[in-house]
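Note that one protein chain of the assembly has been removed; the remaining protein chains are unaltered in position.
Letters A, B and C mark the chains as written, and numbering starts fresh at 1 in each.
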Amino acid sequence: MDTVTLEDARTVIAAAEAKAAEIGQPMNIAVADAGGNLVSHVRMDGAWIGSIDISINKAFTSRAFDVATKDLGDNSQPNQQFYGIHASNHGRIMIFAGGLPLRRNGQVVGSIGVSGGSGEQDQTVAEAGAAALK
Amino acid sequence: MDTVTLEDARTVIAAAEAKAAEIGQPMNIAVADAGGNLVSHVRMDGAWIGSIDISINKAFTSRAFDVATKDLGDNSQPNQQFYGIHASNHGRIMIFAGGLPLRRNGQVVGSIGVSGGSGEQDQTVAEAGAAALK
Amino acid sequence: MDTVTLEDARTVIAAAEAKAAEIGQPMNIAVADAGGNLVSHVRMDGAWIGSIDISINKAFTSRAFDVATKDLGDNSQPNQQFYGIHASNHGRIMIFAGGLPLRRNGQVVGSIGVSGGSGEQDQTVAEAGAAALK
Partner (left out) sequence: MDTVTLEDARTVIAAAEAKAAEIGQPMNIAVADAGGNLVSHVRMDGAWIGSIDISINKAFTSRAFDVATKDLGDNSQPNQQFYGIHASNHGRIMIFAGGLPLRRNGQVVGSIGVSGGSGEQDQTVAEAGAAALK
């Protein structure tokens, strides 16, 4: 099973941090491995403390279902097919933007979760992080 | 990092209590510090026991995201950007009116959470408390 | 059902705070009512943040079983009759010194929980608080 290493996680986090600094919004950034387990987390100075848990769990969610949390969210609104999924997994399922699978050679090898700004900002920073994985 | 003291918390709570008495609705009132940790809580005689937890967690939420819980709530309705956030942080995120950051010199130094009446009443009492911080 | 009022709780807390100041150890102090539900909590400046939860739950425990938490603790050591009771009530049972029932006219009307120092210090402060109830 290919999976992200700590070095991979640091590469992804560095790219995400650079993007967060560029847009001027401090973030919590987390990377999980192929097993959905946390590899590394950073809270940038001034980032929300409520977003620690959210960033880690966005990463968990993205690997748990191999999906962007934003897309899972679209399917989890009232009257949609996964409505209520946020009650599962002991509160670890996050259904709003900022979580993305990390892929290498077409295979999911881990995930990134970002929290600290608007949904759009979180998504932008997560995309910058995910794009940096080699 | 500036933070509220117990004396600050008592000043805030006294002002909130006075407003609650004025509008005739007994309340639970909680104040958290800059780290989101509880400094003090009071339950006025006759106030709801289900609101103990809510007041403490409204205070936590307001510091966790430096936001009024009412505003967070607007962004957490179905199809809004933070829908589902109430599942995070082990059930501590409150997304309805009554929680406010406490600011000193433009900096968030803690928060207040009020629960015991209608959303509008909770908000009114929280605002009276927050305004009293020196 | 006779029960402590917010005014009673403040009387108890003031006496406990004075004792904590006298012995030079900042404390978390909580008072619960006849229903075991929190009436008021204060964290003195510099008191441990891990003791917020403990003080509130020592108060809960003392009313839950109408017992001093120190005495419950003696009965909850390995090979004693209540060993394992700390796993009940969703982690709210505290089995070490610092929690006491509050009595009026021989009847338990609430409880106090103190946390922030050694077991002996917590107990001393709780006793000072309990003695102040009128």
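Please note the rule applied: a residue touches a chain if its C-beta (ideal position, glycine included) is under 8 Å from a C-beta of that chain, and two chains touch if they have at least 3 such contacts.
This structure is a prediction, so every number in the text was calculated from the model and none was measured.
Among A:S40, A:N75, A:N89 or A:S118, only A:S40 touches the chain left out of the display. The missing chain, though absent from the display, is touched by one residue of C:M27, C:V67 or C:I95; that residue is C:I95. Here one chain is not drawn; of B:E17, B:D33 or B:E127, the residue touching it is B:D33.
For subunit A, the residues in touch with the chain missing from this view are 5-6, 9, 35, 37-45, 49, 52. One chain is missing from the display, and on subunit B it is touched by residues 1-3, 33-37, 90. Contacts to the hidden chain, counted on subunit C, fall at residues 48-51, 53-54, 57, 73, 76-78, 86-87, 91, 93-97, 118-120.
One rule holds in what follows: only the chains that are shown with their structure count from here on.
The minimum number of touch steps separating subunit A from subunit C is 2. Put simply, the C-alpha centre of subunit A and that of subunit C have 42 angstrom between them.
Put simply, the C-alpha centre of subunit A and that of subunit B have 29 angstrom between them. One simple way to say how far apart two chains are is to compare their mean CA positions; for subunit B and subunit C this gives 25 Å. For subunit C, the set of residues touching two or more other chains is empty.
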